[in-house]
Structure formats: structure tokens, C-alpha cells
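The complex appears here without one of its protein chains, the remainder shown in place.
And now, subunit A:
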Amino acid sequence: MKLLTASRLIDGEVVWLAADNHWAEDIAHAEIARDEEAVERLEHAGREAAARNEVVDVNLIDVEFVDGAIRPIRLRERIRAAGPSIHPDLGKQARRGVLAPV
């Protein structure tokens, strides 16, 4: 399972591509690609969004489901999805009850 993630150009906010082709600030809203075709669609949408200067640093990441929630495989992406592990009061984790990064 893969998601497409990026950083929003104007402020650097971490975002994920959601089903309706908008960039969600919450990983829970990301569109999950479960097959090659879906991955290609995400990548295409990512290239177009980068060309439109909405986002930068577009990357596909591997994820899994844990207790019904999306969890990136790599710690780096879990920290991006939550915020600094040392500052539960900052970043996305401060805004809502996201998964702890570790």
C-alpha cells in the first residue's frame, strides 16, 4: 500500500494526496494506492501538482494499517505525519489525536 506525500510550497506543511485530488493535511484522509494502476495515478497527479507549484518534494511512501489507522512503514514518515516525537504539543499531533510517531 502506498500514499503520495509532499510539502506544500507556500508554507512547507506536510500533505498527502487525497481522493478528490486535493492535498490533505491529515494522513488519515490520504488516498491509498493498492495496485500499480493506482500508484501511477497518484504519481501522475503528484507531477501535475508540482508543475502547478502547489507542492514540492513529492514522494511515494509505503504504509500499512494498524488498528484501523494508516501507519507509514518508515519512522521518518511517521514523524512527518505526527510532528516531532519530542514535542507532542507541536505539529499535526497537537491538532488532533494522530498516531504517536513511534
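The definition used in the following text is that a residue touches a chain if its C-beta (ideal position, glycine included) is under 8 Å from a C-beta of that chain, and two chains touch if they have at least 3 such contacts; residues count from 1.
To be clear about the criterion, contacts and distances are computed from a predicted model.
Taking the options "Beta-ketoacyl synthase", "ABC transporter substrate-binding protein", "Nitrite/sulfite reductase" or "Phosphonate C-P lyase system protein PhnG" in turn, only "Nitrite/sulfite reductase" matches the UniProt protein name of the chain that is not displayed. Where subunit A meets the chain that is not shown, the touching residues are 7, 9-14, 50, 52-53, 56-57, 73-76, 79-80, 83-87, 90-91.
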